[in-house]
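For reference, the structure I am asking about is given below.
One protein chain is absent from this view; the other protein chains keep their places.
Take a look at chain A:
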Amino acid sequence: MTFYRSNNSKRVLPGFGISLGSSLFFISLVILLPITGLVVQTAELSWAQYWAIISDPRVVASYKVTASAAAVASMFNLFFGLLMAWILTRYRFPGRVLLDGLMDLPFALPTAVAGLTLAAVFSTQGWFGQYLALWDIKVSYAWLGIVVAMTFTSVPFVVRTVQPVLEEFGPEYEEASATLGASPLQTFFKVILPEIKPALFTGTALAFTRSLGEFGAVIFIAGNLPWQTEVTSLMIFVRLQEFDYAAAAAIASVVLLVSLVLLFVINGMQQRYQHITGGPK
(Lines give C-alpha, C1' and ligand atoms only; values in the text may rest on other atoms or scores of the structure.)
Protein backbone atom coordinates (compact mmCIF):
# COMPACT_ATOMS: atom_id res chain seq x y z
CA MET A 1 0.00 0.00 0.00
CA THR A 2 1.24 3.44 -0.85
CA PHE A 3 0.21 6.46 1.11
CA TYR A 4 0.62 8.93 -1.69
CA ARG A 5 -0.87 9.32 -5.13
CA SER A 6 1.28 8.22 -8.05
CA ASN A 7 2.29 11.26 -10.07
CA ASN A 8 1.16 10.38 -13.55
CA SER A 9 -2.28 8.90 -13.00
CA LYS A 10 -5.40 11.01 -13.22
CA ARG A 11 -8.19 10.17 -10.78
CA VAL A 12 -11.91 10.74 -11.18
CA LEU A 13 -12.34 12.35 -7.77
CA PRO A 14 -10.42 15.61 -7.45
CA GLY A 15 -7.72 16.23 -4.92
CA PHE A 16 -6.29 13.45 -2.82
CA GLY A 17 -5.60 16.11 -0.20
CA ILE A 18 -9.17 17.35 0.00
CA SER A 19 -10.83 13.92 -0.09
CA LEU A 20 -8.56 12.33 2.52
CA GLY A 21 -8.60 15.48 4.64
CA SER A 22 -12.38 15.76 4.77
CA SER A 23 -12.75 12.03 5.44
CA LEU A 24 -10.29 12.20 8.33
CA PHE A 25 -12.00 15.29 9.68
CA PHE A 26 -15.39 13.62 9.83
CA ILE A 27 -13.96 10.39 11.22
CA SER A 28 -12.38 12.48 13.97
CA LEU A 29 -15.59 14.38 14.59
CA VAL A 30 -17.96 11.42 14.85
CA ILE A 31 -15.73 8.58 16.00
CA LEU A 32 -12.41 9.62 17.45
CA LEU A 33 -13.58 12.69 19.39
CA PRO A 34 -16.38 10.89 21.30
CA ILE A 35 -13.99 8.04 22.09
CA THR A 36 -11.48 10.54 23.39
CA GLY A 37 -14.21 12.07 25.52
CA LEU A 38 -14.91 8.64 26.93
CA VAL A 39 -11.27 8.10 27.75
CA VAL A 40 -10.96 11.57 29.31
CA GLN A 41 -13.96 10.94 31.54
CA THR A 42 -12.59 7.58 32.54
CA ALA A 43 -9.28 9.24 33.31
CA GLU A 44 -10.88 11.09 36.23
CA LEU A 45 -10.77 7.77 38.02
CA SER A 46 -7.73 6.14 39.57
CA TRP A 47 -6.92 2.60 38.40
CA ALA A 48 -8.25 1.23 41.67
CA GLN A 49 -11.56 3.10 41.28
CA TYR A 50 -11.78 2.06 37.62
CA TRP A 51 -11.22 -1.57 38.50
CA ALA A 52 -13.73 -1.39 41.36
CA ILE A 53 -16.42 -0.04 39.01
CA ILE A 54 -15.90 -2.47 36.17
CA SER A 55 -15.53 -5.47 38.50
CA ASP A 56 -18.56 -4.63 40.62
CA PRO A 57 -20.41 -7.96 41.05
CA ARG A 58 -23.66 -6.60 39.64
CA VAL A 59 -21.84 -5.26 36.58
CA VAL A 60 -19.97 -8.54 36.14
CA ALA A 61 -23.32 -10.33 36.27
CA SER A 62 -24.49 -8.03 33.46
CA TYR A 63 -21.40 -8.94 31.38
CA LYS A 64 -22.30 -12.58 31.73
CA VAL A 65 -25.95 -12.02 30.81
CA THR A 66 -25.01 -9.85 27.82
CA ALA A 67 -22.21 -12.04 26.51
CA SER A 68 -24.09 -15.32 26.91
CA ALA A 69 -27.27 -13.93 25.30
CA ALA A 70 -25.25 -12.34 22.49
CA ALA A 71 -23.38 -15.61 21.93
CA VAL A 72 -26.58 -17.65 21.68
CA ALA A 73 -28.25 -15.00 19.48
CA SER A 74 -25.31 -14.83 17.05
CA MET A 75 -25.01 -18.64 16.97
CA PHE A 76 -28.68 -18.84 16.06
CA ASN A 77 -28.17 -16.20 13.38
CA LEU A 78 -25.19 -18.07 12.01
CA PHE A 79 -27.48 -20.96 11.04
CA PHE A 80 -30.59 -18.94 10.29
CA GLY A 81 -28.68 -16.31 8.31
CA LEU A 82 -26.87 -18.96 6.28
CA LEU A 83 -30.18 -20.65 5.53
CA MET A 84 -31.82 -17.37 4.48
CA ALA A 85 -28.86 -16.36 2.33
CA TRP A 86 -28.90 -19.80 0.69
CA ILE A 87 -32.62 -19.66 -0.05
CA LEU A 88 -32.43 -16.11 -1.38
CA THR A 89 -29.52 -16.83 -3.73
CA ARG A 90 -30.18 -20.39 -4.89
CA TYR A 91 -33.92 -20.49 -5.44
CA ARG A 92 -36.39 -18.41 -7.42
CA PHE A 93 -39.88 -18.39 -5.90
CA PRO A 94 -42.81 -16.00 -5.69
CA GLY A 95 -42.27 -13.48 -2.92
CA ARG A 96 -38.49 -13.79 -3.02
CA VAL A 97 -38.01 -10.06 -3.53
CA LEU A 98 -40.36 -9.33 -0.62
CA LEU A 99 -38.48 -11.75 1.64
CA ASP A 100 -35.20 -10.22 0.54
CA GLY A 101 -36.51 -6.78 1.52
CA LEU A 102 -37.83 -8.06 4.86
CA MET A 103 -34.30 -9.08 5.82
CA ASP A 104 -33.43 -5.41 6.30
CA LEU A 105 -36.45 -4.69 8.50
CA PRO A 106 -34.52 -5.10 11.78
CA PHE A 107 -32.17 -2.34 10.58
CA ALA A 108 -34.96 -0.01 9.59
CA LEU A 109 -37.37 -0.63 12.45
CA PRO A 110 -36.79 1.50 15.58
CA THR A 111 -35.34 -0.90 18.14
CA ALA A 112 -37.82 0.29 20.78
CA VAL A 113 -40.69 -0.74 18.50
CA ALA A 114 -39.07 -4.12 18.00
CA GLY A 115 -38.60 -4.53 21.77
CA LEU A 116 -42.18 -3.57 22.58
CA THR A 117 -43.64 -5.85 19.92
CA LEU A 118 -41.50 -8.82 20.90
CA ALA A 119 -42.31 -8.32 24.59
CA ALA A 120 -46.03 -8.31 23.81
CA VAL A 121 -45.91 -11.33 21.54
CA PHE A 122 -43.83 -13.40 23.96
CA SER A 123 -45.57 -12.36 27.19
CA THR A 124 -47.55 -15.11 28.92
CA GLN A 125 -50.74 -13.76 27.36
CA GLY A 126 -49.15 -13.05 23.95
CA TRP A 127 -49.54 -15.01 20.69
CA PHE A 128 -46.45 -17.14 21.16
CA GLY A 129 -46.02 -16.72 24.90
CA GLN A 130 -49.27 -18.44 25.84
CA TYR A 131 -48.23 -21.67 24.12
CA LEU A 132 -44.65 -21.50 25.38
CA ALA A 133 -46.09 -21.04 28.87
CA LEU A 134 -47.68 -24.49 28.54
CA TRP A 135 -44.16 -25.97 28.55
CA ASP A 136 -43.15 -23.57 31.31
CA ILE A 137 -40.91 -21.61 28.94
CA LYS A 138 -40.75 -17.95 29.89
CA VAL A 139 -39.39 -15.59 27.26
CA SER A 140 -40.53 -12.06 28.06
CA TYR A 141 -38.88 -10.61 31.17
CA ALA A 142 -36.33 -13.41 31.22
CA TRP A 143 -32.86 -14.18 29.82
CA LEU A 144 -34.44 -15.88 26.79
CA GLY A 145 -36.18 -12.61 25.97
CA ILE A 146 -32.83 -10.89 25.70
CA VAL A 147 -31.70 -13.61 23.30
CA VAL A 148 -34.85 -13.14 21.19
CA ALA A 149 -34.41 -9.36 21.02
CA MET A 150 -30.73 -9.64 20.14
CA THR A 151 -31.47 -12.29 17.51
CA PHE A 152 -34.07 -10.09 15.89
CA THR A 153 -31.94 -6.96 15.72
CA SER A 154 -28.87 -8.77 14.35
CA VAL A 155 -30.54 -10.95 11.69
CA PRO A 156 -29.35 -8.89 8.69
CA PHE A 157 -25.64 -9.14 9.50
CA VAL A 158 -25.11 -12.77 8.55
CA VAL A 159 -27.60 -12.70 5.65
CA ARG A 160 -26.11 -9.59 4.11
CA THR A 161 -22.48 -10.69 4.43
CA VAL A 162 -23.01 -14.24 3.15
CA GLN A 163 -25.48 -13.44 0.37
CA PRO A 164 -23.06 -11.64 -2.01
CA VAL A 165 -20.44 -14.36 -1.56
CA LEU A 166 -22.96 -17.07 -2.42
CA GLU A 167 -24.14 -15.08 -5.43
CA GLU A 168 -20.56 -14.80 -6.72
CA PHE A 169 -19.96 -18.47 -6.02
CA GLY A 170 -21.42 -20.01 -9.16
CA PRO A 171 -23.09 -23.42 -9.36
CA GLU A 172 -20.14 -24.79 -11.36
CA TYR A 173 -18.14 -25.37 -8.16
CA GLU A 174 -20.88 -27.62 -6.80
CA GLU A 175 -21.12 -29.29 -10.20
CA ALA A 176 -17.36 -29.79 -10.35
CA SER A 177 -17.47 -31.39 -6.92
CA ALA A 178 -20.34 -33.68 -7.95
CA THR A 179 -18.61 -34.82 -11.16
CA LEU A 180 -15.57 -35.75 -9.05
CA GLY A 181 -17.78 -38.15 -7.11
CA ALA A 182 -18.54 -36.12 -3.97
CA SER A 183 -21.85 -36.56 -2.15
CA PRO A 184 -23.99 -33.45 -1.49
CA LEU A 185 -22.82 -33.40 2.14
CA GLN A 186 -19.16 -33.62 1.10
CA THR A 187 -19.74 -30.83 -1.41
CA PHE A 188 -21.25 -28.64 1.29
CA PHE A 189 -18.56 -29.19 3.90
CA LYS A 190 -15.52 -29.33 1.64
CA VAL A 191 -16.38 -26.86 -1.12
CA ILE A 192 -19.17 -24.46 -0.17
CA LEU A 193 -18.54 -23.98 3.54
CA PRO A 194 -14.80 -23.14 3.25
CA GLU A 195 -15.66 -20.62 0.56
CA ILE A 196 -18.28 -18.78 2.63
CA LYS A 197 -16.59 -19.33 5.99
CA PRO A 198 -14.87 -15.91 6.13
CA ALA A 199 -18.14 -14.12 5.31
CA LEU A 200 -20.07 -16.32 7.71
CA PHE A 201 -17.55 -15.66 10.45
CA THR A 202 -17.55 -11.91 9.77
CA GLY A 203 -21.34 -11.76 9.80
CA THR A 204 -21.60 -13.74 13.03
CA ALA A 205 -18.93 -11.64 14.72
CA LEU A 206 -20.67 -8.44 13.60
CA ALA A 207 -23.98 -9.79 14.90
CA PHE A 208 -22.26 -10.60 18.21
CA THR A 209 -20.70 -7.15 18.49
CA ARG A 210 -24.00 -5.49 17.68
CA SER A 211 -25.80 -7.63 20.27
CA LEU A 212 -23.26 -6.70 22.97
CA GLY A 213 -24.34 -3.08 22.69
CA GLU A 214 -28.06 -3.59 21.97
CA PHE A 215 -30.14 -1.43 24.29
CA GLY A 216 -33.47 -0.27 22.82
CA ALA A 217 -34.94 -3.63 21.92
CA VAL A 218 -33.55 -5.44 24.94
CA ILE A 219 -34.73 -3.27 27.84
CA PHE A 220 -38.40 -3.64 26.86
CA ILE A 221 -38.32 -7.42 26.91
CA ALA A 222 -35.59 -8.13 29.47
CA GLY A 223 -37.48 -7.23 32.61
CA ASN A 224 -34.23 -5.74 33.92
CA LEU A 225 -34.02 -7.71 37.15
CA PRO A 226 -30.73 -6.96 38.91
CA TRP A 227 -28.25 -9.88 38.76
CA GLN A 228 -30.50 -11.79 36.37
CA THR A 229 -31.60 -9.87 33.30
CA GLU A 230 -29.64 -6.64 33.33
CA VAL A 231 -27.51 -6.07 30.22
CA THR A 232 -24.32 -4.03 30.26
CA SER A 233 -25.76 -1.15 28.26
CA LEU A 234 -28.47 -0.84 30.89
CA MET A 235 -25.80 -0.61 33.58
CA ILE A 236 -24.28 2.31 31.68
CA PHE A 237 -27.71 3.93 31.51
CA VAL A 238 -28.29 3.38 35.23
CA ARG A 239 -24.96 4.98 36.13
CA LEU A 240 -25.84 7.94 33.91
CA GLN A 241 -29.16 8.41 35.68
CA GLU A 242 -27.22 8.51 38.92
CA PHE A 243 -25.14 11.31 37.34
CA ASP A 244 -22.06 9.12 37.79
CA TYR A 245 -20.56 9.94 34.39
CA ALA A 246 -17.15 8.53 35.20
CA ALA A 247 -18.58 5.14 36.17
CA ALA A 248 -20.79 5.08 33.06
CA ALA A 249 -17.74 5.87 30.92
CA ALA A 250 -15.72 3.17 32.66
CA ILE A 251 -18.29 0.46 31.89
CA ALA A 252 -18.71 1.80 28.36
CA SER A 253 -14.95 1.57 27.83
CA VAL A 254 -15.11 -2.18 28.51
CA VAL A 255 -17.81 -2.66 25.84
CA LEU A 256 -15.85 -0.46 23.46
CA LEU A 257 -12.62 -2.37 23.99
CA VAL A 258 -14.25 -5.76 23.38
CA SER A 259 -15.94 -4.47 20.21
CA LEU A 260 -12.71 -2.97 18.87
CA VAL A 261 -10.71 -6.13 19.52
CA LEU A 262 -13.37 -8.19 17.76
CA LEU A 263 -13.40 -5.85 14.76
CA PHE A 264 -9.62 -6.00 14.38
CA VAL A 265 -9.68 -9.78 14.60
CA ILE A 266 -12.36 -9.90 11.88
CA ASN A 267 -10.37 -7.57 9.62
CA GLY A 268 -7.18 -9.51 10.14
CA MET A 269 -8.85 -12.80 9.23
CA GLN A 270 -10.45 -11.33 6.12
CA GLN A 271 -7.15 -9.98 4.86
CA ARG A 272 -5.44 -13.30 5.43
CA TYR A 273 -8.12 -15.07 3.42
CA GLN A 274 -8.06 -12.56 0.59
CA HIS A 275 -4.34 -13.10 0.32
CA ILE A 276 -5.02 -16.77 -0.46
CA THR A 277 -7.91 -16.42 -2.86
CA GLY A 278 -6.68 -13.33 -4.62
CA GLY A 279 -9.51 -11.22 -3.22
CA PRO A 280 -13.06 -10.88 -4.43
CA LYS A 281 -13.38 -11.11 -8.19
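Going forward, a contact is a pair of C-beta atoms (placed from the backbone, for glycine too) under 8 Å apart; a residue touches a chain by one contact, two chains touch by 3 or more; residues count from 1.
Note that in this section contacts and distances are computed from a predicted model.
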Chain not present in the shown complex, as UniProt names it (candidates "Beta-ketoacyl synthase", "Sulfate ABC transporter ATP-binding protein", "Cytochrome c oxidase subunit 1" or "Secreted protein"): "Sulfate ABC transporter ATP-binding protein"
Contact partner of the left-out chain, one of A:180, A:225 or A:257: A:180
Of the candidates A:191, A:246 or A:263, the residue in contact with the absent chain is A:191
For chain A, which positions touch the chain that isn't shown here? 170, 172-173, 175-183, 186, 190-191, 194-195, 273, 276-279
